[in-house]
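All protein chains of the complex are present and in place, except for one that has been dropped.
Note that the chains are named A and B in the order they appear, and that numbering of residues resets to 1 at the start of each chain.
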Amino acid sequence: MTAIARRNAKTWRKLGKKAVPYLLVLPVALYYAAFWLRPVLISVINSFTSDAGRFTLENFSLVLREESFLPALRNTTVFVVFSVTLEFLGALSLALLINRKFKGAGFFLFLAMIPMALPAAAVGAMWITGFTAHGWINSLLQYVGLLAEGGKIYWLVGSHAKLMTLMIIIDAWQVIPSVMIILLAGLQNIPPEVQEAGYVFGGNYRQVLRKITLPLLAPTIQTAMILRLISAIQVWLIVVLILGYSRMPFLVERVVYYTKEVDLLYIANEMAGGYTMIVAIVVSLAALFYLRVSGAFKRARE
Amino acid sequence: MATLTLTHITKRFGRDVVAVKDFSLEVPDREFLVLLGPSGCGKTTTLRMIAGLEEATEGTIEIDGVDVTDLPPRKRDVSMVFQNYAVWPHMTVYDNIAYALKLKRMDKQTISTMVKEAATLTKIDQLLDRFPAQLSGGQQQRVAVARAIAVRPKLFLMDEPLSNLDAKLRAATRTELKAIHAKTEATSVFVTHDQAEAMSLADRIVIMKDGGIIQIGSPDDVYHRSANLFVADFIGTPPTNFMNVELEVENGQCQLAGPHFTCVLSAENAAKIEDHDQRQLVLGVRPESILIVSEDDAVLSAECLVSEPQGSHQIVAIELGDKIVKIIAPAHPVIAPGETVHLTFDQEALAFFDKETGLRI
Partner (left out) sequence: MTRRKPVNLAKAARTTTFYILVVGVAAAMLLPVYFIVSLSFLSVREAYSYPLPLVPALETHFKLTPGKRGYLVSVYDRIEGAYESVLDTKELQKMSEYMRYQLATPVTIEDLEQQVARLETEDEVYFTRRRNLLANYQTFFGVAGYNAVPALIRSLQICALTIVISLSIGGMAGYAFARYVFKGKDLLKFSVLFVRMYPGVAIALPMIKILANMNFYDRPIGLSLVYSIGNIALTVWITASIFMGIPESLEEAAQVFGASKARAFLRITLPLALPGLAAAAMYAFLGAWNETVAAIILTTFNPTFSVVVFQTVLGSVGQVNLAAAGGMAMALPAVIFTFFIRRYIHQMWGGVTV
């Protein structure tokens, strides 16, 4: 009898021990269920529900019929493609640059972190005061002699392409440092011997970079890029701060517009819900597509 | 001071991985026992089960006759030196040693005395105010040992404590550990994969492979009376030379015939293997049991492949068929590669193994 009791006690204790990690993770799971999954489900359901509470696709057709939908989609796509590419290249070159140990590298790293630490509102204030006709950028150009005295460049006036370029540059200014820091951490995790071996066997800088460093950095690049991709699709704040609503529509900008700016409009909820779903779908597709193309699934299985 | 009894201990990780299987062992009071084996043989898992850091899937562990199988580590009255020392970096050397004593609610005065005693024994009494980051690897190792002996445990467990030290320091610390054991007389279980370390420290060695015990014996036993081919190969540097031979009986005289030599056996050796039913055997000869002799007395002659001078002796390698045979020869005369050496076996040190089972005959 005591033997059975003992075995029972042992079984319970083992179960208890096995449960420890699950108990530790449980709060996260509950939290996500309550404050992430629940709102997500609600918003998915809402986007398919009419005012009368029936299933409908009307919300989406409203969105598709809106004249700024296509421009918003196009702007978002162009922005994502160019800004992510630019930011990746910029961040990678910066990371490779800093990865060489030089005097003041630590301080430089801190300087590089300042843009990413700045709140969006501060960044907005920074650039809007810069790009106005009598802003500090024109002033600076005048001081260094690139602009005639009293001359002005009207940055925020002009073609669509010009404004888009500005947005991409502003975004890159803030984002490159954070991408760089992720890449730099990855670079410093690569043992230097691996690269040194490449040089010893006759590789030049470019070959070593292409054949050794970048493949080893691939998982890090992937982490950085996927995070970047996800947030680039959701860009809006900086655009609104500098150009205001509706001037250059973006997908998420539309969501905020219908939620906050014209929330009394009778179709505001429908529009916001429809746009939200579209953004969610675009983000998921882009993330999956990227993970697939970059081979993350293959790696995860290994 | 205590005895340790392990009865039918088995450890499984998940469903398929068996790290230790049916392991039974008795360690008498004051013994210095070494668990020796290649990496992955289950020796560290066994030690961690004794410490209580892993739970045994089956079997019981008793310390001094008390069943501790289900007790957490803190209730077992054991102490341990970890492979990476596990010296707490945020405590001074003094606090590292004193922490276990504080947990036992001893008064300050006693703690101070015991810490100093342990520190003196391990020669770190000058370093008590330092933090581990300010110490060398060897000094950290001493702190780990001091911490372990200060609590005066029933059982003293060591998990490859010397493997992170450089060769010279390792040999020196080995000697000191043995001296400390002589003084404290704590029953000790020591895990290592280094057979030289095991030989020099152990009262008894347990040789493990694939989670099971292969042989238990004194250093002398495992070296001279290896239980099977694995032990004979694992113990000793260079390892035992193995040769496939056939036993022939002619005119009532036993002799071994190999592809490269024939050797008449002494009466004792003959008596040992006469009754064995297999004629195909494996002959095991330790490198120092192959003697260089004059041509007339030689059992076999071969060309020297290379010789490695070691100062006190030289290791001569010859090629027999596709096998390299190593011989420990006196340092002089120096044998040059290409030189022919004439060899015979020390009959008293020959070992015979069954070709199929690998067991000693």
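Methods note: a contact is a pair of C-beta atoms (placed from the backbone, for glycine too) under 8 Å apart; a residue touches a chain by one contact, two chains touch by 3 or more.
On a predicted model such as this, the values are computed, not experimentally measured, just so you know.
Asks: Pick out which of A:Y32, A:Y154 or A:Y199 touches the chain that's been left out of the picture.
Replies: A:Y32
Asks: Could you tell which one of B:L53, B:A257, B:L291 or B:V306 touches the chain left off the display?
Replies: The missing chain is touched by B:L53.
Asks: At which residues does chain A meet the chain that is not included here?
Replies: 20-22, 24-25, 27-28, 31-32, 35-36, 38-40, 42-43, 46, 94, 97, 100, 102, 104, 108-130, 132, 134-136, 138-140, 142-143, 150, 152, 173, 177, 181-182, 184-186, 188-189, 219-220, 222-223, 226-227, 230-231, 234, 236-237, 240-241, 244, 252, 255-256, 259-260, 272-273, 276-277, 279-280, 283-284, 287, 296, 300
Asks: Considering the entire assembly, which residues of chain B contact the chain that has been omitted?
Replies: Output for chain B: 51-53, 72-74, 78-80, 82-84, 86, 88-90, 99-100, 103-104, 147, 151, 157.
Everything below uses one rule, namely that only the chains that are shown with their structure count from here on.
Asks: Let me have the rounded angstrom distance from the C-alpha centre of chain A over to the C-alpha centre of chain B, please.
Replies: From the centre of chain A to the centre of chain B is 57 Å.
Asks: Please name which positions on chain A make contact with chain B in the complex.
Replies: 6, 9-10, 13-14, 17
Asks: Could you list, by residue number, the parts of chain B that touch chain A in their complex?
Replies: 55, 70
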